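With one protein chain withheld, the remaining protein chains of the complex are depicted in position.
What follows is subunit A.
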Amino acid sequence: MIDVKNLHKSFGSEEILKGIDTQFYKGKTNLIIGQSGAGKTVFLKCLLGLFTPTEGTIEYNGSAFSGLDVKEQRELRQKMGMVFQGGALFDSMTIEENVMFPLEMFTKQKKTEMMDRVQEVLDRVNLKNVNHKFPSEISGGMQKRVAIARAIVNKPKYLFCDEPNSGLDPKTAILIDNLIQEITQEYDITTVINTHDMNSVLEIGENIVYLKNGNLAWTGSKDDIYKTDDKSLIDFVYSSDLFRKVREVQLKGL
């Protein structure tokens, strides 16, 4: 579990996050939603320890990042997996080398052990016959799968995904969403996903945090979203006709 307390983040005089209190739960897909520019990536990078909060604390299973010494911080980092928006695969390495990278850097496993684990996670994300290809030689959806495989290869306790299905076709996007949710449950990890994709919200939104103008504007689950009467959330979620109709049907059914 991750506990965020009074999180502020400013760049110069510009305050991006203005005091956020929230929790992200273990074994669940936690979503941070909000418009482009709302500060979702900044929030995620604070959770990852890439940005130092201007004020406030973030606790991982009860221990605050800022309270740890450098060595402990590094150990905590190694329990985090991150899927970046563009995948952030290393161009000069093959798929296999990309996925093996965290193992090579941080474990003392033998090459054969590492290879077994790499094959295991590549199988888990349903990637076949790409081991020796380079990132530029596979599709965007496959790159996302590799990024997920690399993020989970070292058995993380926390998984962060920045817009994991941006730039993917709707069908592939849902597959990736479902994959992340399955992995979250199987490995019982705390997963935090940034998204502005309403399909994802209504598909895998177990715990949703809605950011608006740097503030936490709403929290709840996908079922709560159908029932909410929060005006700005309704505007944001049901921005298309189709979603408005879905909401009507859902409300009638309840």
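To be clear about the criterion, a contact is a pair of C-beta atoms (placed from the backbone, for glycine too) under 8 Å apart; a residue touches a chain by one contact, two chains touch by 3 or more; residues count from 1.
Simple rule for what comes next: contacts and distances are computed from a predicted model.
Trainee: What is the protein name, per UniProt, of the chain that does not appear here: "NADH:ubiquinone oxidoreductase chain I-like protein", "Polysulfide reductase NrfD", "Phospholipid/cholesterol/gamma-HCH transport system permease protein" or "Glutamyl-tRNA(Gln) amidotransferase subunit A"?
Mentor: "Phospholipid/cholesterol/gamma-HCH transport system permease protein"
Trainee: Touching the hidden chain in the complete assembly: which of A:Met82, A:Val146, A:Cys161 or A:Ile176 does that?
Mentor: Touching the chain that is not displayed is residue A:Met82.
Trainee: For the chain not shown, which residue from A:Arg74, A:Lys227 or A:Lys245 touches it across the whole complex?
Mentor: A:Arg74
Trainee: Even though one chain is hidden, which residues of subunit A still touch it in the full complex?
Mentor: Counting over the whole complex, subunit A touches the hidden chain at residues 45, 48, 50, 73-75, 77-78, 80, 82, 84-86, 88-92, 101-102, 104-106.
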